[in-house]
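Of the protein chains in this complex, one is absent; all others appear in place.
Chain naming follows the written order as A, B and C, and within any one chain the residues start at number 1.
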Amino acid sequence: MVSSSGVRIKELRRTYGFEEVAIVPGDVTTNPELSVTNLKIGPYQFTTPVLASAMDAIVDPNFAGLMARLGGLGVMNLEGAYTRYEDPYAALADVSNAPKEGVTEVLQRVYAEPLKDHLIAQRIKEVKATGAVCAVSVTPQNAKRLSPIAVEAGADIIVVQSTVTTARHISNSYHGLRFSELMPLISVPVVVGNCVTTSAALELMEQGIDGLLVGVGPGAACTTRDVTGVGVPQVSATLDVAAARDEFVERGGKYVAVITDGGIRTGGDLCKAIAAGADGVMIGTPFAQTFEAPGKGFNWGMASPHPALPRGTRINVGAVASLEQVLFGPSHRTDGTQNLIGALKISMSMVGAQTIEEFHEKAELVVAPTIATEGKSFQRAGRI
Amino acid sequence: MVSSSGVRIKELRRTYGFEEVAIVPGDVTTNPELSVTNLKIGPYQFTTPVLASAMDAIVDPNFAGLMARLGGLGVMNLEGAYTRYEDPYAALADVSNAPKEGVTEVLQRVYAEPLKDHLIAQRIKEVKATGAVCAVSVTPQNAKRLSPIAVEAGADIIVVQSTVTTARHISNSYHGLRFSELMPLISVPVVVGNCVTTSAALELMEQGIDGLLVGVGPGAACTTRDVTGVGVPQVSATLDVAAARDEFVERGGKYVAVITDGGIRTGGDLCKAIAAGADGVMIGTPFAQTFEAPGKGFNWGMASPHPALPRGTRINVGAVASLEQVLFGPSHRTDGTQNLIGALKISMSMVGAQTIEEFHEKAELVVAPTIATEGKSFQRAGRI
Amino acid sequence: MVSSSGVRIKELRRTYGFEEVAIVPGDVTTNPELSVTNLKIGPYQFTTPVLASAMDAIVDPNFAGLMARLGGLGVMNLEGAYTRYEDPYAALADVSNAPKEGVTEVLQRVYAEPLKDHLIAQRIKEVKATGAVCAVSVTPQNAKRLSPIAVEAGADIIVVQSTVTTARHISNSYHGLRFSELMPLISVPVVVGNCVTTSAALELMEQGIDGLLVGVGPGAACTTRDVTGVGVPQVSATLDVAAARDEFVERGGKYVAVITDGGIRTGGDLCKAIAAGADGVMIGTPFAQTFEAPGKGFNWGMASPHPALPRGTRINVGAVASLEQVLFGPSHRTDGTQNLIGALKISMSMVGAQTIEEFHEKAELVVAPTIATEGKSFQRAGRI
Partner (left out) sequence: MVSSSGVRIKELRRTYGFEEVAIVPGDVTTNPELSVTNLKIGPYQFTTPVLASAMDAIVDPNFAGLMARLGGLGVMNLEGAYTRYEDPYAALADVSNAPKEGVTEVLQRVYAEPLKDHLIAQRIKEVKATGAVCAVSVTPQNAKRLSPIAVEAGADIIVVQSTVTTARHISNSYHGLRFSELMPLISVPVVVGNCVTTSAALELMEQGIDGLLVGVGPGAACTTRDVTGVGVPQVSATLDVAAARDEFVERGGKYVAVITDGGIRTGGDLCKAIAAGADGVMIGTPFAQTFEAPGKGFNWGMASPHPALPRGTRINVGAVASLEQVLFGPSHRTDGTQNLIGALKISMSMVGAQTIEEFHEKAELVVAPTIATEGKSFQRAGRI
């Protein structure tokens, strides 16, 4: 763009979130029964392309086992309450029972307790005992120290995750993670996140990773955007990172699983993420709302306890359905929050896709903002 | 679009709904008395270009007769309560009387009752007895079985309708409908829906159909979009399908009636649909709000009873006017919900169109979003 | 635009309303005292470029006199209560006192009383007695009959106004107005409206008119758009008609005053209309809110009494300030609804314009949507 006085001004690209796009039906339709929804991460294949977020209120060893039985993958946080406390449920109860106005302080106190290496091994063994593939999450700064302990204890997938993770991190302390130093230490697939651009994704893929989590400041209300201004809406972020994945394969690299993480609330959101190019999704709050989640109707982000700059807080999400209902129905709600996989299969059938790969190829997304209108409630009764 | 690292990214087209566009007045105006609003479907001509949706709460044989007397067409659902129950009104009352929290279960139970072939014939005869052209709706999976029964019983128009219907449906069961197998079985005009793209519309037109229903997930609040992410706003969908109709005629095909179905609440919506290229519209909720509708102030979508993934629910719309008032006034409301045909005639007159064909040619649509402003209520008094 | 199947689809132009644009300050600023705001209609010059709408609740002979004393122009409706009733104030009181739910019927009844020719002459004489330039408004269907009577009685400016008025109106009755027949009958300046496009404006200018009212369905909430779908947001409409005026002058025609009519609530709206190219504005509701308005705190549109398709209703706007305060302050409110001319002079000074002609040249408009934000109330305190 050139200003009226002939000076060049930075141009701004338009990006899109879930609530601004829709999927166009195809020229061919299929029966939903034909839809196959497999996700592959390294050697592991999941029939349900859904990961549960590594949040204390969601994934404990029991929940990880349940995710596995339902075809998906629960990721356990190795730096949360489970590896700080012999009895983590007492710590979770402290958070849940804290009065609303003092909850940030309680979170800050609970997470000040040091990590205990023996609990890392113990929790991983508890996950493995359920028969599940065991995925655990560490932060970049602790990745080199904790990953070998986790792999030794039996972890099958290491997830290295922070708000923004890049292949090149500059630091003047021990915190700076070099993937070139990390990768030789561990023999299992590595999933890294989070990331939102083509260029950063390509650099991370070149490190030899197996999966990439997409999402920084997703969702209109995510406080990372309020606090730091940083974030990219999830549909655009997924389109960009998926383009990097396809480019990487074209350049001779391996197929890296792209997993959209954050902001997914409904079947519609999930379908749009996958239509935009994701191989799978990571889900938080909708799983915190299940009867089986250890948060018992509460949830909080892993940045919420940050001592100086807490981003996010504990919220009361309620426990409203079983995990099986959320994933496979039957649904007693019409807002898209239950039977996510049923919704995905129907969405795929409406664009004539029998596999997620075909869905990537055939699904056209259009910009179609949701506008609140007075007539809204009346339209709900239309033939759908 | 090309990302900063030179990788191509899918581009997203902007689409528009009713609330985002407006019709530009023309250089010539006419007297509204000169406006002729005929709709032709096969050999049948309707002076009122409006179809009533095939919903149980709207069209029973009596309502179909009333629509005919007023120049339009009511479509009766052959797979709803009327063909499952000798006394359908008791079933409708069960739905209306169900407590709000249990209504999805009641809907699921009511529609679990099997279809009865003899009731199909009986209901068609009841419609014919009113003197109306009899249009009936079937789903693609039942079309081959039910259509011949319906035609045999006297049905004049067959509507094959599901959320998304294409000329090529892939299935591994008996459900897959081939139009090439269906069309020879029936001798009456066929209307198919729903559809939202130029390409899918062209393929359907090549099957020899007479009308096409436009609309998948219309309206901001339609739960098909919440649940599956699939949908295209109605103005863009109508522009695209109307372009297919014109292209089909140019290629030597017959003129296929394009009927915008869903999301129309006001005269303004109706006018915009027709300005965008529709030959007629299909209306649901505004007709469920008439005194004559069998839903007695309630309405529900035909996907609401879906056992695993209900999309839509029963809503209390209220019975607020007669069908004649809704179509022809006199209006006692200023929000555009009454005297829809009077509104269409005035709209046509403001662009100087005496026929719907001229309206298609002369009406320019512009993007003019409705933005909620504080001053809203004050502006209502302006000279209009 | 070309669809994916290679078929051309109508493209939609984006249009803008007041709430979506802002004026960019200039490279030169001036003292507001230097701002001159003259409006010329034919031989008449007004120091206040504001017309009061021809609505019964706003302009009676007394109000027209007051407008003149303040430098502007009040337009009296020749087809309203003043020319139907010897005592119009009793009729106005009937409307004001009607219960909310029955007001449309009362409006329909009040305006069913026939027009009386002798009252036309009498009202015009009452306006003239105040010393004001007398402007009166007639509808196109009555223009040929009423205009000569009005001119004979002393009217100085004839305003021919309906929702949409074009140079070519097709009719099969006596209603169709030909300007070629009308213009020879009257010797005074003619203002015509309403109009929103360059092409229609050019054709009307070729009829020899002196002013053009801009605005069809302005404002987000105007019910003409709800009812008929027809309307163009005011900033785009004004830009287009102003372009026609400039083009007409370039082709050798006379300078026709462009007057933006409708949707103006604040000084900001007024400034944007003029920045977009208007020579003046016509204002309704803000004047209905003055102590001097005969509606005594109520207002209603002249299409509200329409027997079959009422568009608009009576609203309670309240009487909150004197007309002088609204036009010239001092303001006791900070929302822009008072001291409209003071605001215009400051706005002109911020782009360095000393005349409205310079304002047209120098004012750049940008698209700058007003987005409701949580922090809204806090921002109000900023340095402004």
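Just so it is clear, a residue touches a chain if its C-beta (ideal position, glycine included) is under 8 Å from a C-beta of that chain, and two chains touch if they have at least 3 such contacts.
Owing to the predicted nature of the structure, the values given are computational and were not obtained by experimental measurement.
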Among the chains presented, those that the missing one touches:
A, C
Of the listed residues A:T224, A:T238 or A:S347, which contacts the missing chain in the full complex?
A:T224
With respect to the chain omitted from the figure, which of C:G267, C:G280 or C:P294 is a touching residue?
C:G267
Contact with the hidden chain, among A:A81, A:V317, A:I346 or A:L365, goes to A:V317
Chain A residues touching the chain left out here are 1, 3-5, 7-10, 12-15, 17, 19-20, 53-55, 57, 104-105, 161, 163-173, 175-176, 194-197, 199-200, 203, 216-233, 236, 261-263, 265-266, 284-285, 288, 299-304, 307-315, 317, 369-370, 372
Write the list of chain C residues that the hidden chain touches.
13, 16, 21-31, 33-34, 197-199, 202, 239-240, 243-244, 247, 266-272, 275-277, 329-336, 339, 342-343, 346-347, 350-352, 354, 365-368, 370-373, 375-384
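By our rule, only the chains that are shown with their structure count from here on.
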Could you work out which chain's C-alpha centre is the most distant one from the centre of chain C?
A
Chain B onto chain C, rotation angle from CA fit, given as a multiple of 5 degrees
90
Same or different: at the chain A/chain B interface, is the fraction of residue numbers used by both copies above or below half?
different
In whole angstrom, what separates the CA-based centres of chain A and chain C?
55
Note: chain C residues in touch with at least two other chains are 4
